[in-house]
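For this depiction, one protein chain was excluded, whereas all remaining protein chains were kept in their positions.
Each chain carries a letter (A and B) given by its place in the written order, and its residues are counted from 1.
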Amino acid sequence: MAIGMAEPTLTWNLARDVEELLRYRFMVHAFEAGTIVAVMAAIVGWYMVLRRQSFAGHTIAVMSFPGTAGAALAGLPSAVGYYLACGIAALAIGRARHAGTTAGRAGVGRSGESAAIGVVQVAGLALGFLFLSLYSGVLEQLESLLFGTFLGIDSAQVLTLLIVAIVVLAALAVVGRPLLLVSLDTEVARARGVPVRALDVGFLLLLGLAVAATTQITGALLVFALLVAPPAAAQVLTARPGRSLALSVALALLITWLALSISYFSPYPLGFFLTTLAIGVYVLAQLVGCASARAARERRPSATVARPPSTPSPLPFA
Amino acid sequence: MLSHEFIRNAYLAGTFVALACGVVGWFVVLRGQVFAGDALSHVAFVGAIAAAVVGIDERVGLFALTLGFAAVMAGLGRRAQADDVTIGVVFSWVLGIGVLLIALLSTSASGSNGLILANTLFGSIFGLSAGQSVVAAAIGFGVVLASLAIARPLLFASVDAEIATLHGVPVRALGLGLLLLIGAVTAEGAQAIGALLVLGLIAAPGGAALKLTSRPYLGMGLSAAIALVAMWGGIALSYAIPSLPPSTAIIGLAVASYLIASLLPRVPTIAL
Partner (left out) sequence: MAAQPDKGMSAAISEPPGLGGRAGAVAIELRDARASMGGHVVWSGVDLLVREGEFVAVLGPNGSGKSTLLKAVLGLMHTPRSAVTVLGGPPGAANRRIGYLPQRHAYDSTLRVRGVDLVRLGLDGSSWGIPLPVGPRAAARRQAKRRVEEVIELVGADAYADRPLSELSGGEQQRILIAQALVRRPRILMLDEPLDSLDLPNQAAVTALVQRICRTENVAVLLVAHDVNPLLAYLDQVIYLAGGRALQGPVEEVITSAKLSELYGAPIDVLRTRDGRLVVVGQPEAPHVHGHRHG
């Protein structure tokens, strides 16, 4: 959003620009918050993309709207509404995903799950609208709720973000490997006694937490910029989990810092730069991925002679 | 109730929009494309905001953007079904552009932006003029006819794309066709019940019908019927209870039908 003070100008002196960028407290806070959110979103999003749960992630993000509206109606701080609504949505989606799962039989499947998630989303939106019509004070914040802002983040909010991020990342560090196994091969995981359902629901709750936190910077509708694009780009570029996680974080940080910086010097809103950089990174990754795949195909000699079978490629996390 | 013109307009537009949402929605749920429908409704949202802020006739910009996006999505996937990562990244970019448009073109303070946003989100079915409602009904009717015309090959393509191709079914073209129909019904329904809530009339009746029966044509009909009942019931309820917005009532009934269908034991479905 355009800042209501003297427009800062971009100079050719990089050091001077960075100094200008960090002159005001709110920008320092914005960068701190942005960094924390980028790291968390990149890691949680990495799993989300792997598990093809982007729709769930988006729906949970949208729940921040009824959350805030409901909190305002009840006189609670809006952060409470955020986390509560995202948590409830996570549980509802987790329940729907496993509904009808009996031993050995698949659950509702892709079509059933997507319908359930869609229903959760509109139920939340309709409720939000109800709250809105009962207490229209939310209207003013609606725009920043949906599209994000980085003005006026205070140190208390940065601290909250930090705590949430530490909780989420610590939890992921603990369950990371079993979660990866479950995400890649559910049947094998089940056979090894990994609690699939608990991990599924647990992950959705972590996703809810991460989303509720990210939404404060990017807004409910633009959450994807950080949650989907960097991990998706990283996964296209490399198949090794450790590398693609690191790459995902690196790309998310790059996007966030660039977007914050550009947006500071320009009158145009943060959300636009965030999403544009995100899609740029994603498209670039796809192009690089396609090019390298084509090069690899051309390098391989045509197969006319029978050779003994090579050893199968190991599971990525072994 | 029917003596009021705004109610008659609401029923006229609502009936055909609901029927279209129901039929199209059954396919959307069958193919697991609810996210694509969601993305389209968000794009319609941006289109409507942009149009409202710019001040041009909403319908043109709305349809152009929504249908264009549908075509892009079709182009990006194999059997015309882009995967959810691509959908998410692309539609979040469209939203980003929407943010830019709002910032560029809006001359008022952010408070009234909230109002524009709320209206676009939640529509105003009681605010339709006679002319608007006739157009909405016509488009809805057209979508229903088109959906029925392609229903059988689309069903084949959705159930078994590989064998359908061998039978000469144009699988990709039908995928694109469905996305365009979703786009059309979303853009139109956005004005009646609001962009983001159209999703409800697409997902909930279709989802409910698929839970209730596995027979395809019966399912389509059931989905349309549920959507219709939700629409009629919602309008009537909202008229009776002035503090209940129509969109909430309609969506509330649709969601309720889905929940009821989920809770019913499996036994009735075998009979159906």
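Please note the rule applied: contacts are C-beta pairs under 8 Å (C-beta built on N, C-alpha and C of every residue); 3 or more make two chains touch, one makes a residue touch a chain.
On a predicted model such as this, the values are computed, not experimentally measured, just so you know.
The missing chain, though absent from the display, is touched by one residue of B:Val143, B:Leu210 or B:Val255; that residue is B:Leu210.
Here one chain is not drawn; of A:Gly112, A:Gly128, A:Gly208 or A:Pro230, the residue touching it is A:Gly112. Touching residues on chain B toward the chain that is not drawn are 30, 32, 148-153, 155-156, 159-160, 162-164, 166-169, 210, 214-217, 220, 270.
One rule holds in what follows: only the chains that are shown with their structure count from here on.
The distance from the centre of chain A to the centre of chain B, each centre being the mean of the chain's C-alpha atoms, comes to 26 Å. Those residues of chain B that touch chain A in the complex are listed here as 29-35, 37-38, 42, 83-85, 87-93, 95-97, 99-100, 102-104, 110-111, 113-115, 117-118, 121-122, 196-197, 199-200, 202-204, 206-207, 210-211, 243-245, 247-248, 251-252, 254-255, 258, 262. Only residues 1-2, 49, 52, 54-55, 58, 62, 99, 109-119, 121-123, 125-127, 129-130, 132-134, 138-144, 146-147, 221-225, 228-229, 232, 267-269, 271-276, 278-279, 282 of chain A touch chain B when the two sit together in their complex.
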